[in-house]
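Omission of a single protein chain aside, the complex is shown with its protein chains in their original locations.
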Amino acid sequence: MALVAGVDIGNSTTEACVAEIGPDGDVEYLSGALAPTSGVKGTADNVEGVVAVVRRALERARRGVQELDAVLVNEATPVISGLAMETITETIVTESTMIGHNPDTPGGAGLGVGTTVAFGALGEREPGEPVICVVGAGIDFEDAAHGINAAVERGIEVTGAIVHADDATLIANRLREPVPVVDEVTLVEKVPLGMPAAVEVAEPGRTIRTLSNSYGIATVFGLDAEQTRMVAPVARALVGNRSAVVVRTPDGDVTGRRIPAGALTLSGERGKRSVEVDAGADEIMTALRGVRPLTDAAGEPGSHVGGMLARVRDTMSELTGTRADAVRIQDVLAVDTFVPQRVTGALAGEFALENAVALAAMVRTSRGPMRLLAARLREALGVDVLIGGVEADMAVLGALTTPGTGKPVAILDLGGGSTDAAVATDDGVVRSVHLAGAGDLVTKLIDSELGLDNRELAEDIKKFPLAKAESFFHVRMEDGTARFFTDPLPADTFARVVVLSDTGMRPVPTRHNLDKIRQVRRAAKHKVFVVNALRALEQVAPGGNLRQLGFVVVLGGSALDFEIPDLIAEAVAGFGIVCGTGNVRGSEGPRNAVATGLVAAHALAPELGLAVGS
Amino acid sequence: MALVAGVDIGNSTTEACVAEIGPDGDVEYLSGALAPTSGVKGTADNVEGVVAVVRRALERARRGVQELDAVLVNEATPVISGLAMETITETIVTESTMIGHNPDTPGGAGLGVGTTVAFGALGEREPGEPVICVVGAGIDFEDAAHGINAAVERGIEVTGAIVHADDATLIANRLREPVPVVDEVTLVEKVPLGMPAAVEVAEPGRTIRTLSNSYGIATVFGLDAEQTRMVAPVARALVGNRSAVVVRTPDGDVTGRRIPAGALTLSGERGKRSVEVDAGADEIMTALRGVRPLTDAAGEPGSHVGGMLARVRDTMSELTGTRADAVRIQDVLAVDTFVPQRVTGALAGEFALENAVALAAMVRTSRGPMRLLAARLREALGVDVLIGGVEADMAVLGALTTPGTGKPVAILDLGGGSTDAAVATDDGVVRSVHLAGAGDLVTKLIDSELGLDNRELAEDIKKFPLAKAESFFHVRMEDGTARFFTDPLPADTFARVVVLSDTGMRPVPTRHNLDKIRQVRRAAKHKVFVVNALRALEQVAPGGNLRQLGFVVVLGGSALDFEIPDLIAEAVAGFGIVCGTGNVRGSEGPRNAVATGLVAAHALAPELGLAVGS
Amino acid sequence: MADTGVSTRRTLRLDERGTAGPGSRTDEVVIGLSPAFGDFFTKTIVDIPHAEVLRELLAGIEEQGVHARVIRFRGGSDLAVIAHAAAKLSGSGIAVGVLSRGTTMIHQKDLVRLSNLELFPQAPLMDLDAFRKVGRNAARYAKGESPEPVPARNDFMARPRWQAKAALLHIKETEFVVPGADPVELDVRFQLADAG
Partner (left out) sequence: MADTGVSTRRTLRLDERGTAGPGSRTDEVVIGLSPAFGDFFTKTIVDIPHAEVLRELLAGIEEQGVHARVIRFRGGSDLAVIAHAAAKLSGSGIAVGVLSRGTTMIHQKDLVRLSNLELFPQAPLMDLDAFRKVGRNAARYAKGESPEPVPARNDFMARPRWQAKAALLHIKETEFVVPGADPVELDVRFQLADAG
């Protein structure tokens, strides 16, 4: 009888499996444990984490370290993944032609058309053409309303107002004849005066109809076809707003510009292709498919993408002692996303949702300083340390301890930095692939799309369901059910969307409602894991045909997610394969596959392990 | 000076435009009006509606019928559209293997595994293997709880319960050791007894994890690979449920079956193709694109689709006096949708969301009984009636009165039964196309996807924004803003989603929340109008290239929609064209284009009209 | 035999626990009883025991995971008044009012008294299943859900047939009214009489 511990050092998590192997190679699994990986995978820094996790597993098995015969470690080749995000569109307003922001509380409703006149000049104005009153900073709302009422009394047709402060309702409430008022125009002093302008405010809950329609603007300003063509981008930018101002200036324009983010050159076994990052994720992934398998990727020097790939390369070279130019990027995942960005030239701090591309890149070394790690580990534990076989083989062996699995089997290991897949056919051949992009990218997408700037909160949003605190005594869950509490909820959750994390309720400080946050969360998971699952299975399946796979077993930390496995199962439902979350050894869920596989492999053929220092 | 009235008889709406034409052909537009079309377009039944609308327009212009010089009527060729929906998938449960319904209030939480035992037999049971208690109809919850508690006291391990009545929480609350309880199993007497079974209930707001995972079921029942392959559909069917029961019966199975809906044969100028309706909308539309323009379509005799096309043909033949087999179907639009359907063989009245295909087909005759209509009209009004030129030419002429438009211009007329498009290039050539599917299909999709069975309510949901009545004094609108009321809202709106229709607040009797209803509404508009707009423009654009279109003017009743024009503008944003809602004569919005065009054409060349009866 | 259905007979014990105040739990439904419910009267107009009526109302509420509080209103015998007053005392704002003869109403505190969420005017048509569903719906309103109203049974023959008896019962119930009396919180207990 031999007592062994299989240890899997992952990028994020180190897992152990303790078992007793009988003389005929029969295995009795005793326990498992996990802990965060200390340091970068495959380096001597891992020792601390490994020792902790082996001790914990032994404790659970009620055995001592001195009883241990061997520690089996995976060939922990470091995987470094880099994440970057580049905004590829930009909205630019010139000559203050448009004020398209959505103040919370515009005043009045309807459409007003006239010439822009400063509030101070209203008194000198003679009756004649209609005017739009521009109310600058420091003017009290009562004074503003009083001045406009006085002007109207003198026969001046005031059809709308543009206001600096958050005063629109206050002013509109005090007008004898209400007109649409757009407020919170921070840079109101830049509104051109003496120009034709239109102010539109929709009824609450509605959006504007005239200024968001090119022909609406043409009607208002009497534009000809050529001029209408020029204002079409203005109309487009105003779609969905509750209020807007359009000023007709000679050269006013709104442009949606593509920002060059640099070109990405993908070198693969089937050739080399260059693609502009601002062409979007689809183009990049199509180019990649054309040259796959990737042998290296390079970013245009001096460009954003160049900088990003250089960073990945540098980290890796530092870790492994390889020269930076010898480091090879082995996969790239591009994802379309969007980020709220300030509009250039805007007068009211308007934000536009700009397109962006997120890139994950992955570098995998050949074996790193594994022997050093193994030697240190032996010192720390006083036990023989064997470096086990190929990681993918081990993962498959471990996955096959899941009840109900059979060959041909594919595993999908959904980690933090990479999505790994392997296939074992009936004849025992294992093919594997390591793809860039996994749980960390999902977190990053959630963080940036919601504009949270808080990775840790984004991680919680990824992992736990949402609810809305509807009172101090109950929340409404995502599925519409109410949950009541006897003690009042914390004051900072009031009327907020909260994450029901394992450490309690956490408010999400954003304007988005629950459904929007949920949608962003699910879309991010889809864009990364469904895409990667299909990409990975396609690459490992015999002949690239998913129907050839009998069983797919989903493993890894992200397989614990409450919806990712369902999303993947749904995506492969059409292929007639059995796909589910792994349950390693019938008890560990999607965790512990490699650690378990190391033990199983050792039991089958103990001589295959590479002994270190014994 | 001549006083004329242009009249456009549409499928749904009849519109008029009254104008004075000067000796040099200069037009002064005086007024417009509209009314529902009386009878089928292009038939003598229209007279009533035309008279009403002409009178109303004259009234608005403060002129009398006797002053009228001529009525100009469009060539009202009848367009008949047929709508049909066929469910193409079906879920069948055999041997009561699975109870996957979602009762509102299951009891307890967790997973219970054991052999099914009738409640009545619990008393005779000896301690041994764990049991799942099956509580039949008529057993009081206190008695049930008491019986289970007594059994547990005698050493019987009761791990879960399956209950007929809505009693799960009541029973679970009274158990000394709570177990998962699934209730409202209407046909509980059909649950096989003496079989291994598993009951799973998730925490509130969560979904089950074990029984929705093939390997979870395999773990529970100790299945081998082959058996797991058999239960995979069961697991798939349970994804997303809060509670479930799986009973392991020898031949238990769940199948998702495709229902043959018949084949559709599309004959076009470029050949003939046959496609199975259950292949889905994409396949049908691809086949159509391959043979376009369509000259006729036929459904497999005796099949669902055959019946539907026969109905369209019969109506048309009746109306026009043509023989049914001489009626030609000129366009088809297929849309993927889904309908909630009862699961065959289910024990708890479970519903599954089954796939369905909705088909709109369109028949257009050459000129119908127009002369009869014109003659009757002349009698009724005592005025000369001229039948105007080609409808598409008239629509273009009318659309060009929208400020800011220029050639080349495309119009998109979004009606109730059909989506029509026309293009006028710089040289005046007009090409037009009439496509099946418009506002009525959107209404039908909303109706069936939400399971309302109320076309009129579905029409309101299409046309007006939603809100949630959060108290008797305020609603929360779609965009999250609150609207307050001083008088309490009607009792039947309490806690319900309401449509803010023009006649007041209307509760939507459905379980779906606001966001779900909104999503269905927007998706339906997208599936019909965005798809049809692109299809139509592609067919009329020079060389099929949308970039060749300078201006797109959106017209028709559905252009009044609060979001359809924005959806279309977004869809064509990438083509660098100006797209917006028409504003006929700078005042009529997207209405009155053909009526206005008739007047404009008459002013240009009065001799072109075909005088009737003068 | 347990599986032959309701064979047990339960009796109802209602103990007064002092003046009823407004509830503080937002997940409670108040059941407002008329002056003589479960007291002078023990059965509805169609002889359904009040014990079973109240038990089904409570079961319907409990099954939804909502708390119930039972209050007797001695001040009047008008169902709308009882149900509305009960709603005003309910932490969720939702209450069920029930008269001795079986007429029942679901009310909400912000509604005007003469309105209601659901009304079951025909006492003779109220069976145990209906009371269970009333309890269930009241609880679902309290949770902010929007249940389908309990289908209102209607029997045109019931009205003339039961009219006289209903009027008598109403007169009798009204005799128990103590004008101006405070609502009283009740402790509810069911006891099994012998199982017959």
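Letters A, B and C name the chains as they come in the text, with residue numbers starting at 1 for each one.
Just so we're on the same page, contacts are C-beta pairs under 8 Å (C-beta built on N, C-alpha and C of every residue); 3 or more make two chains touch, one makes a residue touch a chain.
Note that this is a predicted model, so its numbers are computed, not measured.
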Shown chains touched by the chain that is not drawn here: A, B
Residue of A:F472, A:F562 or A:F575 in touch with the missing chain, whole complex considered: A:F472
Omitted-chain contact residue, chosen from A:G222, A:P509, A:G544 or A:G576: A:P509
Identified contact with the non-displayed chain, of B:S38, B:T77 or B:S471: B:S471
Touch criterion as defined above, residue of A:E28, A:D69 or A:D140 at the omitted chain: A:D140
Residue of A:P488, A:G544 or A:G576 in touch with the missing chain, whole complex considered: A:P488
Hidden partner interface residues of subunit B, rising order: 470-471, 473-474, 476, 480-482, 484, 486
Touch residues of subunit A, complete complex, unshown partner: 104-105, 118-120, 136-141, 143-144, 147, 166-170, 173, 471-473, 488, 491, 494-497, 507, 509
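What we mean here is this: only the chains that are shown with their structure count from here on.
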For subunit A paired with subunit C, centre-to-centre distance based on mean C-alpha positions, whole Å: 53
Cα-centroid distance, subunit B relative to subunit C, in whole angstrom: 43
Intercentroid distance (Cα basis), subunit B paired with subunit A, Å: 33
Residue numbers of subunit C (touch at least two other chains): 65, 144-145
